[in-house]
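As you look at this complex, bear in mind that one protein chain is not there, while each of the others sits in place.
And then subunit A:
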Amino acid sequence: MRIILLLSLLIAGCSSQPVTAPEIYLLRSAAAQAPQATALAPPQVGLAAVTVADYLDQPGLVLETDSGTLHRARQHLWAEPLRTSLLRFMANEVGTALQAPVAVGALVQQELPQISIRIDQLHGSNDGAAVLVAYWEYAAVDGAIQSYRFTRQQALADDGYAALVAAEKSLLIQLAEAIAAALEG
């Protein structure tokens, strides 16, 4: 592994052109940043997994260009892989919408109803909007499974990747609210 790192450094050292540092975006809930130290009620639902489409399983933000192709940004990256950050983010947002904590990953027990989410599309479109296509399933304790589909676009408020991240975040929050609404219904 060290050899590989050394090799990477070597390659980086060989490039004569100065490379500008990439911009990194963190996917986090706003609420998580508020200081909190209260005991939480036991979780009523568990988020078992959030899976992402393969084209999203990489650090760069994805943008659909005018020619209809997808471009993976090299200078605008996610701070964490989406598959891990999305799990925490969605658990947090669903919990906020439900006003009850949501168990995540290993904490999900067998006797809790479970949600699993699959993100099919999450990118900026060529018409100035962010696109989210997601599927999610609700598995009750007795084994009954219900499937849902969520498709929505959110126009960018401004030019630039920061606005794209904000729009994508907004879409994910809407997905969390839709899930919470379905659970409460």
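We adopt the following convention: a residue touches a chain if its C-beta (ideal position, glycine included) is under 8 Å from a C-beta of that chain, and two chains touch if they have at least 3 such contacts; residues count from 1.
FYI, contacts and distances are computed from a predicted model.
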item: Chain not present in the shown complex, as UniProt names it (candidates "Dehydratase", "Protein-arginine rhamnosyltransferase", "Intermembrane transport protein PqiB" or "Multitransmembrane protein"); value: "Intermembrane transport protein PqiB"
item: Of A:A79, A:V141 or A:A155, the residue in touch with the unshown chain; value: A:A155
item: Of A:V45, A:L82 or A:L164, the residue in touch with the unshown chain; value: A:L164
item: Residue ranges of subunit A at the interface with the undisplayed chain; value: 1, 4-5, 8, 11, 14-17, 19, 58, 63, 65, 71, 73-76, 81, 106, 124, 127-129, 155-161, 163-164
